[in-house]
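All protein chains but one are shown in place.
Letters A and B name the chains as they come in the text, with residue numbers starting at 1 for each one.
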Amino acid sequence: MRTHSSTDARRRQAGRRHPLASIALITIGLLSTGGAYALLTTTASADAPAASQASISEGQKIFASNCATCHGMSASGTADGPSLYGVGAASVDFQMGTGRMPLAYQGPQGEQKPPQFTQEQIDAVAMYIASLAPGPGIPDQKWLNGDGNIAKGGEVFRINCAMCHNVAGAGGALTEGKFAPSLSGVEARHVYEAMVTGPQNMPVFNDTNLTPQDKADIISFLKFQQDNASPGGVDLGSLGPVSEGLFIWIFGLGAVIGVTIWITARPN
Amino acid sequence: MAQHDGDDLTAAGTELDTLTHRHVSVGTAVAVPSGAFTNPGTPPDRIRATDLDPRKDKTAERRVGGLFLLSIAASIFAIVAYIIFPIIPGNLSSVRLNNMLLGVGISLALISIGLGSIYWAKNLMKDGEWEEHRHPTRGSEETRAAAVEVFRLGNEESGFGRRTLIRNSLIGALVVSPLPAVVMFRDLAPAADPVALLKKTVWDKNVRLMRDPSNTPIKASDVTLGSVFHVIPETLADSPDFLEEKAKAAVLLMRLKPEDLHVSPERKDWNYQGIIAYSKICTHVGCPVALAEQHTHHLLCPCHQSQFDISHEAKVIFGPAKRPLPQLPITVDAEGYLIARSDFHEPVGPSFWERS
Partner (left out) sequence: MTTVQDSTKTPSATPSKGSRFTGAVANYLDERTSISGITKELGRKIFPDHWSFMLGEVALYSFIAILLSGTFLTFFFEPTMTQVHYDGSYVPLKGIEMSAAYASSLDISFDIRGGLLMRQVHHWAALLFVAAIGLHMLRVFFNGSFRKPRELNWVIGFTLFILAMAEGFTGYSLPDDLLSGNGLRIIDGMLKGVPLAGTWISYLFFGGEFPGEVIVPRLYSLHILLLPAILVAALGLHLLLMVINKHTQYAAAGRTNENVVGVPIMPNFAAKAGGFFFVVFGVIVLIASFFTINPIWNYGPYDPSPISAGTQPDWYIGFLDGALRLVPPGLEFVLWGHTWSFNILLPMIVIGIFIVLVIIYPFIEAWITGDKREHHITERPRNAPTRTAIGAAGVTFYAVLWAAAGSDIIATHFHLTIEAVTHTLQALLILGPIIAYFVAKRICLALQKKDREIALHGYESGRMIRLPGGQYEEVHRELNDYERWRLVDYIDYKPLMVRPDARGRISPMQRVRAVFSRWFFEDRISPATRAELESGEGHH
């Protein structure tokens, strides 16, 4: 697979793909730190500061020293990374905000890790990239509050997302070593940005496919799933029958066999 | 079985061939006589602490009684938990709590009874091992002779073997009698021919492509590069067999850059400006092949990992499926909405005998 390009939107504009770079990303990440939702309401970037010339040039500086090696000094792409024209602020915020960019190493896809930059620095880079060509912007906070229609969101999620991310958002396998990451603990803003930008091999869900309200419903559904532990008890990773089968063989049958050994052991 | 004899059971290590002079064969296995170790007999019983020390005996008794009392307490706890931790509608943690506490009470009650009984058996009931003689499974000669006699008399008195007309006609009647029951299963399914049903879907000329589940039409301009739409036919909503038709008509709609698309001449007009529609139903055993990768153009089936390359007319590139996903020919109508040009040109979904 050609991993590269961090966002598809950029590829769209560049009109060609490079085989390479794993910059990547797919939606939201695997090991996200817990409690991300606590940050939600305080996320400054949701109401993006007005694009001042000062922050754009600040963003350009950060870009030149951290991103230009792969994406080129003018962000028009190199053999190692795609052009970023038209990827929009949303793409930058997603890629850098989930720590996928800058890439740690070239692999099947960029994986989530602790962000390397402060939110102010990310915002500055986002503004710089957005100033190059129009693209999806940072989502409006009103879609991210988790107050949408949960049932509707669940239905849309099952049809559009569950095949890769699993009905419980636990993630799943794709081809050639790629995977759809777990959605647990991913910030609402990043979920939204992933849908509009289609990072890595994730398809784009533009606003005519899933309206902003649909996206808000999906986010509300995911928030409900995260806020409510499984009523049945420990969810064993929500991986389905595989983890259940392993559990019963190892712990269920294991415990019972332990008892059989105790029953038939001779007391002293 | 009749010619084998369990009476010939011999201790391990006996030369079996020497036994063949008896009235039944023990088989042709050649067991090598092992060197005459003799079975030393049952070892003496071990003495338990509770057998020796009356205080330990008393402690064990109290433990068993304690476990049974604990069980009573746990059962009562389960009842109390049922009442004081009710399910509050809409509150999932109340369900979780109810499940957990009720379960803990019941399981503790059950496990305590179990552990108490076992502990009782292990430590207080008479210990040691008993021996019971094993008889050969086969009946004794007299019993077997008597059984044979029963059958002989039965045969003689009924004339079962002699009156061949009765016997054979009875066997015939018994064989034929279940047939009506088999025939009656025909109406498990309606009269219609399944083959004809499997070969068509509700897609047809000018049927609009609609978003699933909102059932709204899709403009060609809505389908930007890299998008994936999950699509149902406009007429599906009116179909009396909604799920059956959806199971055949579900479609995946994508847009590729025209230079990525490899179109064979006969399918030249099946896509609309790089927008393509493929059946979502796997040609292996029918799972929805819905995992679309934007840049590799691979579709992956999550059930058995068949992969299809939509840039090459959904040909199979990995996994058990053989046939490409059927393509739905599409175009746009006057208002710019995507419509089907026709039904699929081949049956969708898993293969069946009459398919070709």
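Basically, a residue touches a chain if its C-beta (ideal position, glycine included) is under 8 Å from a C-beta of that chain, and two chains touch if they have at least 3 such contacts.
These figures come from a predicted structure and were not determined experimentally.
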Problem - Residue in contact with the excluded chain [from B:R48, B:H230, B:R255 or B:H295] - result: B:H230
Exercise for the section: Based on the whole complex, identify which of A:A180, A:M195 or A:I219 touches the chain you can't see. Expected result: A:A180
Handout entry: Per the touch definition above, residue among B:P89, B:P178 or B:P265 touching the missing chain
Key = B:P89
Practice task
In the full complex, which bits of chain B touch the chain not displayed? Write them out.
Solution key: 4, 6, 8-13, 16, 25-32, 34-37, 39-43, 82, 86-87, 89-90, 92, 95, 98-104, 106-118, 120-122, 125-126, 129-134, 136-137, 185-186, 188-190, 192, 194-195, 197-198, 212, 230, 232, 241, 243-244, 246-248, 250, 280-282, 284-288, 290-291, 302-305, 316, 318-323, 349-356
Handout entry: Touch list for chain A against the chain that is not drawn
Key = 108, 150-151, 153-155, 158-159, 162-168, 170-177, 179-180, 221, 224-225, 230-236, 238-249, 251-253, 255-257, 259-261, 263-264
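In this section, only the chains that are shown with their structure count from here on.
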Handout entry: Inter-chain centre distance, chain A versus chain B - centres from mean C-alpha coordinates, in Å
Key = 35
Handout entry: chain B residues touching chain A - in the complex, by the definition given at the top
Key = 46, 48-50, 92-93, 95-96, 99-100, 118, 122-123, 127, 211-214, 218-219, 221-230, 254, 257, 288, 290-296, 298, 300, 302, 307, 318
Practice task
Would you pull the chain A residues touching chain B in the complex into a rising list?
Solution key: 1-2, 5, 8-9, 11-12, 15, 17, 155-156, 159-160, 163-164, 172-176, 178, 180, 198, 200-206, 208-209, 214, 228-233, 262-263, 266-268
